[in-house]
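Structure, as structure tokens:
One protein chain omitted, others in place.
On to chain A.
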Amino acid sequence: MSAAGRFLRGDPGAGRVVPRGARAAVSVGFLAGVMAFFAVLALALALAAGRLAENWSGELARDATLQIFAPKDQVEAQARAALNVLRTTPGILSVRVVTLDEQKALLEPWLGPGFAVETLPLPLLIAVTTDRAELNEESLALRLGAEAPGAVFDNHAAWRLPLVTTAERLRLFALVCLGLTALALAAVVGLAAQAAVAANGQVIQTLRLIGARDSYISHAFTRRFTLRALGGAVIGTAAGLALLAALPQASEQGFFLVGIGLQGWHWALPVLVPLIAGLVAWAVTRFATRASLRRWS
């Protein structure tokens, strides 16, 4: 910590031996800002995709439905039998018959308020909450088949699992974007540092002639570039956060949409972006300037 403090405070005058106008340093600040902006968005995307995958594989995964498709006179008997099976199956937490009114309410947005839902051959619907770890679906299916042949148990896996996969891919994609952003920043900063060393050949020559060690010269350049990258990244991160804050926040109820914005303690994560940018810039400039100086002698 004290080493970092010393680094930021700098040696007296160390910051000044590298000419201010060093163009490369200015563009490093700008590019670090742009990268940090993208990094914050990619981070938010990764977190949102993570939440999405979690929702679809967690909360939602507990819900299942059971429908009875049977001739009218058998529906009630089969429903009773099915309920009995469910109630005696380990891993079934609760069962509830969805009333006709509830079904109407569910269908109304799709069919319109005037539609006479009664005319539809609606199956009897039972909402089930399961404990996925305990439930043995195969044995449940066997028992249902024996006692209520018209019962169809649906754990929504058919549409849920592809969505989970998609969300997980999306998160992977966002993480890859984050990694690439860091790599691109490293490459840009490294090239800029090398260019700066090359462009300041006269300054370096003079510093060497008056007895500056290479570590001192490297430190002066590293400091300049790290501070520029840090400054740029802070601004870029702030811009990214401002954009996220301005996005409409999708409500938590949103069935399978999740707001891209950050939630809760996740707002603290972007602080890492400028820190990592600064760290990357420090490591890369240090390496690049030392390599250039070695080649020079």
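Assume a contact is a pair of C-beta atoms (placed from the backbone, for glycine too) under 8 Å apart; a residue touches a chain by one contact, two chains touch by 3 or more; residues count from 1.
Definition applied: contacts and distances are computed from a predicted model.
Novice: The complex has one chain missing from view, so what does its UniProt entry call it, picking from "Electron transfer flavoprotein subunit beta", "ATP-binding cassette domain-containing protein", "succinate dehydrogenase" or "Cytochrome c oxidase subunit 1"?
Specialist: From the listed options "Electron transfer flavoprotein subunit beta", "ATP-binding cassette domain-containing protein", "succinate dehydrogenase" or "Cytochrome c oxidase subunit 1", the omitted chain resolves to "ATP-binding cassette domain-containing protein".
Novice: Among A:Arg20, A:Lys72 or A:Arg295, single out the residue that touches the unshown chain.
Specialist: From the options A:Arg20, A:Lys72 or A:Arg295, the contact with the absent chain belongs to A:Arg20.
Novice: Even though one chain is hidden, which residues of chain A still touch it in the full complex?
Specialist: Counting over the whole complex, chain A touches the hidden chain at residues 11-14, 16-17, 19-21, 203, 205-216, 297.
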